[in-house]
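Report on the following structure.
The complex appears here minus one protein chain, its other protein chains still in place.
Think of it as A, B and C in the order they're written, each chain with its own count starting at 1.
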Amino acid sequence: MPSFLFWLFAGVMLIFGALVIINRNPIASALSLVVCFLGLAALFMSLDAFFIGIIQVLVYAGAVMVLFLFIIMLLDLRAEERRTMNWVAFTGGFVVAVSLLVQILAVISRTQMAKQTFPPLASPQTDDVRNVGLLLFGHYNLPFQVIGVLILVATVGVIVLSKRQLR
Amino acid sequence: MTTLGDYLTVSGILFAVGFSGVLLRRNVIIIFMALELMLNAANLSLVAFSRFRLGEDGLPSYNAQVLVFFIITVAAAEVAVGLAIIVALYRARRTTHVEDINSLKF
Amino acid sequence: MLPWLILLAPLVSAALIALITGRARRLSASISVVAVLVSFICSCIVFAKSEIAGTEIPWIEFQGILRVPIGFVLDSLSRTMLVLVSGVGALIHIYSPGYMRDDPGKSRYFAALSLFMFSMLGIVLANNFVMMFIFWELVGLCSYLLIGHWFERDSAADAANKAFITNRIGDFGFMLGILMVWAATGSVIFDDIIPQTWRITSNPTFLTICVLLIFCGAVGKSAQFPLHVWLPDAMEGPTPISALIHAATMVAAGVYMLVRVGFLVQASPVALGVIAWIGTVTAVMAALIATQQDDIKRILAYSTLSQLGYMIMAVGLASDEAAMFHLFTHAFFKALLFLGAGSVLVALHHEQNIWKMGGQGRNLFLTFVTFGIGMLALIGCPPFAGFFSKDAILSLAYNRNPAIFGVALFTAFLTAFYMMRLFVVVFFGKPRSPAAKTSRESPTSMLVPLAVLALLSLFGGFHFFASHFLTLPHEREAAAFIPGIALVAMLLGAAGAIILYRRRIEDPLSINLLRHKFYFDELYRVLINATQGFLARVSGFIDRWIIDATIVRGSSGATWSFGALLRLMQVGNLQAYAFIFGLGIIWIIYFVLFR
Partner (left out) sequence: MISAPYLEVAVLVLGTVILLIESFFSKFDRRYLGYAALVGLALIFLATFFIAPQSTMSSAPFWNFYSADATSLFFKRIALATTAGVIVMMFDFAALVSSGVQGATPQSGLGEFFALPLFTCAGLMWMASAIDFVLIFVSLELVTISFYVLVGFTRRNPASLEAAVKYLVLSAVATGFLVYGITWIFGATGETNLQKIATVLSGTGLEQNAALFGGVLVIIALGFKIAAVPFHIWVADVYQGAPTPVTAYLSVGSKAAGFIVLLRVLDPFLILPQMQTLLVAIAVLTLIYGNLAALPQTNVKRLLAYSSIAHAGYLLVAVVSFSGRAVAFYLVAYLLMTLLSFAVLILVSQPAGDQLESFAGLSQRSPFLAFAMLVAMASLAGVPFTAGFLGKFLVFDAAIATHHFGLVVVAIVTVGAGFYYYFKVVRAIYWDAPPASTDKIIVSPLTRVALIALIAGTFVLGVYPQPIFDALAR
């Protein structure tokens, strides 16, 4: 992938990622998140992970974000009214986040392989749906089933937590 | 050409942005979105590593992609339960602000 | 087998009473009495047959670092103690049903009493520090249960607390001492430590600290200054308990323990000095306080303190024989005095103030006679038991340390004074309350132990009797004029008391300092209040339990405030938590990767 496209998508993703945090209006945040995830999906595809990219769009942009928007509208959350900003807390949080970033970047700069480019693929046909699927139902069968239980628990949990009237 | 480091850097920034959201925003729903950013940052790194460490057949290491798949699923389930709790909280307290939920302390 | 029987008979009895016969109070009492008689008979057999040895059961085995067997030590020391403990215990068991006849908690009382016998015999028999410490703690627990027997009374519950906590302070030191011995020698079994003693003695500082820490245990249990405050309050318990636990046996456990580890104690001159002076200070201080108390049991309690001081003094003067001799005779006459006092109390419907008694000599003649014998033994009047043992300690002090001798002599004078005061006020003169006029002698089951103990107090000190049980100290022969001086001091004290208190209806003397026990309780309370007031302002939180444990308070205050500060971290705000979480992450990443 030409680096121009990479930086374009990366830039879009990061800007909209930041907007999620900056926006005062929850709906704007949620919509920024959608754009951010679309950029992310593009980056996945640039790494030849088409299946994951598509899943990302379907699950996140399609399902999770709709859930978020639905809840925001259900609760009728308006833009945060300007509360007195706690500058100490804000500065503290900001410093911690920046320090974390600095540490991550330092680790990356100390990692030798980070300076290398990606090796070429053996064939351009990755056929990744098939490969991921085979692994998922074969090698990763056990975690896959655990995930099934997890979703069952989540379903039961959501019902328990949101039933208006307990039976 | 883009290097692995470029992807890792972008992912790292996204992770830090997500974490800053948790630290700075007071609306639980936004905090939740920020958490999603963190998980997705991890996914980006994973996919980059998967593309970088080719398997013996010269294809990306699909093990990492399977893990990404699991992470997405878990994140979705977490969002579902989390939002259910937030809705219940809103019904009980009429707020989604973290400052307003501090009856348990010391 | 026999040592096991000695130990387990009371335990079985305690278990039976607690689990099965709790409702049947009379049966519970019988079971308990039978059990202690079994123990006593077995003890006598063990005492007579020196070839009996205990079997050893492995219990805790950690390869190479710690071996704790359940095993018994059966030397002349522990044989004597066995007979003494089970014998006095048996008498008090026989006495108890009469004293406790109307008490609804009788079963509870006997269960605890049996458990106490079990633990006390365990201390005597233990052949290692761990076992001894466990029984040591159990004894403390029983004492706590029995002091608090009438827990509905606040004073009893408070006294129980006080005893428990004060003892814990001492025991903590004891535990540290045990750990130090173990760390140095690699063993907790007495017989294995003895050949390794050089490891400790080769380092005098270590040795001193170690001995003093172990001594802390004795300070707590034998109620020595400055942890003596619990014993007078412990008189809130039923009187037989005061006789058994807080006069004859448990409080002597500290002395016994010091004698048991004599091989260590004797090796450290510094520690010996400290021990001797603590004993001396306790002896004279308690005697002074006793002269101004009005509660019959408290007077006896302070006299116990004072006599324990004598014993500790003897240990500190490096004569285990003298300490054990005094322990031996003291057990008889002090148990006698308490049981006599109990008899008076029963007759007077639990009126404890001596100024509301008077004239009991006629009404309670047998009690009067036996109590008189006990009193004479205590003040060291020849030919009673106390004369010999006290004389031994005085001679010892004269030979080793004249200063201590002087104080000890003064204490002997005081002892005679306050005991005679008690005796005169209670038994002579005119009855000073309605109950005192109509008092009647106690039942036979209570009088028999009195008579037996009176006989023992009479003969217990003679060479022909005591030498069967003990190695008697030799210092007695060393200075022939000591008994004379002691006798003069005793006579002076007794005469002074008789002159001062004859036909009085209230105390002619009032020395506030002594009446208020040197203001120890007040001093502790002021200390507590100061700390407490400060902390209350910090947090509005008052912790009475720690406050009771005065000495701990100072050090725990700082810790506690620090804890309160840490707690403030939990502000309840999610964002603050995330922030702390983040700080932790940053710190850890930095710590591992970039340091």
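Structural remarks
Simple rule for what comes next: a residue touches a chain if its C-beta (ideal position, glycine included) is under 8 Å from a C-beta of that chain, and two chains touch if they have at least 3 such contacts.
Note that the coordinates shown come from a computational prediction; the quantities given were computed from them, not determined experimentally.
Seen in the complete assembly, the chain not on display touches A, B, C. Touching the missing chain, out of C:28, C:43, C:161 or C:306, is residue C:161. Summarising the interface, chain C meets the missing chain with residues 59, 62, 65, 133-134, 137, 157, 161, 172, 539, 541, 543-546, 556, 559-560, 562-564, 566-567, 569-570, 572, 574, 577-578, 580-581, 583-585, 587-589, 591-593, 595. Counting over the whole complex, chain B has residues 8, 15, 18-19, 22, 28, 31-32, 35, 38-39, 41-43, 45-46, 49, 52-53, 61, 63-64, 66-67, 70-71, 74, 77-78, 81-82, 85-86, 88-89, 92-93, 98, 101-105 touching the chain that is not drawn. With the whole complex as reference, residues 107, 110-113, 138-143, 146-147, 149-150, 152-154, 156-157, 160-161, 165-167 of chain A touch the missing chain.
Everything below uses one rule, namely that only the chains that are shown with their structure count from here on.
Ranked by C-beta contact pairs, the top interface belongs to chains A-B.
For the pair chain A and chain B, the distance between C-alpha centroids works out to 5 Å. Put simply, the C-alpha centre of chain B and that of chain C have 66 angstrom between them. Residue positions 19, 23-24, 26, 99 of chain B are each in touch with at least two other chains. The set of chain A residues touching two or more other chains comprises 92-93, 96-97, 100.
Interface of chain B with chain A (complex): residues 1-10, 12-21, 23-27, 29-30, 32-34, 36-37, 40, 43-44, 47-48, 50-52, 54, 57-60, 62-63, 65-66, 68-70, 72-81, 83-88, 90, 96, 99. Listing the residues of chain A that touch chain C in their complex gives 89, 92-93, 96-97, 99-100, 103, 106-107. Chain C makes touch with chain A in their complex at residues 575-576, 578-579, 582-583, 585-586, 589-590, 593-594.
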